[in-house]
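Here the complex is missing a single protein chain, while all its other protein chains stay put.
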Amino acid sequence: MTQSIETPDLMIHAMSQEITDLDTVLHGVSSPMPVLAMSVARQTHAPDMAYISGAEGVDPDIDRIYPSSFDHRLNRKCVAYFGLHEAFDLAQRGELNVMYLGAAQIDVHGNTNLSVIGSIDDPKVQLPGGAASAFLMPITPKVVIWMTRHSTRTFVEEVDFVTGQGYDHRSDEHKKNEMVVISNLGVMNFKNPEREMQLQTRHPGYSVDEIKENTGFDLRVAPDVAETPVPDTKIVELIKSLDPDNVRRTEFG
Amino acid sequence: MTQSIETPDLMIHAMSQEITDLDTVLHGVSSPMPVLAMSVARQTHAPDMAYISGAEGVDPDIDRIYPSSFDHRLNRKCVAYFGLHEAFDLAQRGELNVMYLGAAQIDVHGNTNLSVIGSIDDPKVQLPGGAASAFLMPITPKVVIWMTRHSTRTFVEEVDFVTGQGYDHRSDEHKKNEMVVISNLGVMNFKNPEREMQLQTRHPGYSVDEIKENTGFDLRVAPDVAETPVPDTKIVELIKSLDPDNVRRTEFG
Amino acid sequence: MRKVLSSLAKTANLVADGDLVTFGGATFHRAPMAFVREMVRQGKKELNLVDREPAIDFDLLIGAGCVSMVRAGMIAFEIFGMAPNFRRKSKTREIIVKEGACQPIISGFRAAAMGLPSLPVKGMLGSDLLEISEIVGGQKLFEDPFTGEKMIAVRAIEPDIAVIHAQKADEFGNARIEGPVYEDVIKAKAAKKVVVTAEEIVSNDEFRKMPEATTLPHFLVDAVVHAPNGAYPCSCCNYYEVDYDHIEEYLKAATDDRFDEYLKQYVHEERVT
Partner (left out) sequence: MRKVLSSLAKTANLVADGDLVTFGGATFHRAPMAFVREMVRQGKKELNLVDREPAIDFDLLIGAGCVSMVRAGMIAFEIFGMAPNFRRKSKTREIIVKEGACQPIISGFRAAAMGLPSLPVKGMLGSDLLEISEIVGGQKLFEDPFTGEKMIAVRAIEPDIAVIHAQKADEFGNARIEGPVYEDVIKAKAAKKVVVTAEEIVSNDEFRKMPEATTLPHFLVDAVVHAPNGAYPCSCCNYYEVDYDHIEEYLKAATDDRFDEYLKQYVHEERVT
């Protein structure tokens, strides 16, 4: 049980580390983990980042999160409003630096599926839909995918449907953009010439082999693979205070 | 002198008559005459029209005009702001019903010139530019051109440069849109199958022949040509009160 | 300005069976739920719904049998999980799902708002969604006339009707939205007809005192309805928050096959002001 309590916080901390100061960052719908990660980043190492809420507030002073990531209380004391269509324009201009996206399936090239399990013509399961993935995945300098259930069913050889574009579905120009995958087992990126997924850090308690076993393709391992840094007590307390109702745990069900 | 005092008011009244109730109407820059015409229409026969000011106010309560038609005091007690780019979107949707435009030259087909006198490569006079003419002329259901100096130099056989598109420079679809020309001598339209300019009403004091003599092409005369209606005292007083400094007369210099 | 103040019943009558319909708000926020419930009571059929990220508004209409087609970037109940009626009826093929992506849907609305047949967007290339959209005619690959860059043209989405819940409106149709506006102005410009439901009907003078706060000028709006609590159980900024308990009750009813009971209690027997 200790592990299952700590995993969300470990992931949130890892997600927050993907933001560097002065980055302009947006989160989308159904995103308690990104909201917490962005809040942690802003209150720790990236105080000058531009925080654009999916609820449209800019740089809000977030005191706590809610079941909906668009809850307008997440705009508390914001300095301005900035609509999603404006944020998307920013993305088209290349000025949205970091975006957090979810996925039901991901493959070795980073293709994500949020559309259907099975075939599109006769789906076994109709998923909720990709929202901004197909638009933002190729054009955003850094996309962070968070996945709370790392298994051979979610990390697959080939996704059933390409909602968000992995590197083999991108133009050369868009291959330059970075992707990071943060799961409940480790942190993966694509920092190799072939742009295939590789394990960069494993969460404490999981071995490289365990993670590879839970992955549906032959997961590369970065030469400098290491352990995912554990957030200090201050950060864990911050996360707890921002999420008193444990909304972040719903994704780990 | 009586005539020169009354002509602006006669023209303003005629210009106001082109608005029917519920029309959405916009004026542009350097437009004291349209501002007055729209104000008169709204305070008399078209109380429910939508008035969009070039200064961006919607349905302002205008107490007086100023040398600049974008003076923000023209937005007094407006109900909303609506930017020019929004008004142009409305025009592209076909929902801007009436627009007032100026012209330095106009020809038999309704082409207007606001760009250059002489050739574009070696102009005798560089004019201020057509502003919205080339965009709005063809696509707006009704364009009203006001011209304060009707002569053979301004009503010409062929304009030196087609800034705004007359009927011979339009697609069939855009030929359906109406144009009205209101000068210091009379009111002209293009209500004939050939879409050529014809005199519809002559201002009091001017004969048909006089107007034809002051026109640089063979001006058609509508079968039902009549005299331009004279505004009643109430309207003249209204105009006077809205323009205490006689800004409207500057165009007649 | 002419008076356009009307009733829920009369304005819901503006929706014809088969219409392409969109709503203001996003997920659980400022959706025009009073209007949605009235649509259910009036037994609308074969509606074609489109929005970026709808939730209970779409799901309720789907559950009540009013819908034949849905186009959305995502339709879900956020952390509560799948939209239950959407999930069930998409599986049984009672509704046709045309999954879009947020940006092409927003840009489709924008194209219509701008009076253009289509609008270019970036991204999208390489996604299977593009293929599907190309087949259904919503998106097309083209080259920019200047740079030759491969772009996606998104076809204009012009809803027959957009229904928007606002905090304040006057009897002429001027409307003020407080807090996040989402794509509501764009939708109002894009749609053929626009209905505003409002928490409060205020005087025209209230608008003239703060014109910079007016979100929709009257000439974009066809009818206004006084609908206090009109977004409930969704939130309405400065008025009330999401009733998350009600959302869970809805989910439970739909999942436990007691959705008819929910409809009876909260829709058909609702007392409309």
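Letters A, B and C mark the chains as written, and numbering starts fresh at 1 in each.
Keep this in mind: a contact is a pair of C-beta atoms (placed from the backbone, for glycine too) under 8 Å apart; a residue touches a chain by one contact, two chains touch by 3 or more.
Note that the structure is a prediction, hence the values are computed from the model and not measured.
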| item | value |
| --- | --- |
| Visible chains that the absent chain touches, using the contact criterion stated earlier | A, B, C |
| From B:34, B:57 or B:186, residue that would touch the chain that is not displayed | B:57 |
| Identified contact with the non-displayed chain, of B:72, B:149 or B:212 | B:72 |
| Chain not shown: contacting residue from A:78, A:98, A:114 or A:219 | A:78 |
| Touching the absent chain when the full complex is considered, from C:160, C:178, C:241 or C:270 | C:178 |
| Touching the absent chain when the full complex is considered, from C:155, C:193 or C:218 | C:155 |
| Residue numbers in chain B that touch the chain omitted from display | 29-30, 32, 55-57, 66-73, 75, 81, 83-85, 88, 91-92, 114-115, 120, 123, 125-126, 128-139, 161-165, 169-171, 247, 250-251 |
| Sites on chain A contacted by the missing partner chain, in the whole complex | 22, 24, 48, 50, 57-59, 61, 75, 77-82, 86, 89-95 |
| Where the missing chain touches chain C, by residue | 115-122, 137, 140, 142, 144-147, 149, 151, 153, 155, 178-179, 212-213 |
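Quick note on the criterion: only the chains that are shown with their structure count from here on.
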| item | value |
| --- | --- |
| Longest centre-to-centre distance from chain B, chain (CA-based) | A |
| Leading chain pair when contacts are tallied as C-beta pairs | A-C |
| Centroid distance [mean C-alpha coordinates] between chain B and chain A, Å | 57 |
| CA centroid of chain A to CA centroid of chain C, Å | 28 |
| Averaged-CA centre spacing for the pair chain C and chain B, given as whole angstrom | 40 |
| Residue numbers of chain C (touch at least two other chains) | none |
| Touching two or more other chains - residues of chain B | none |
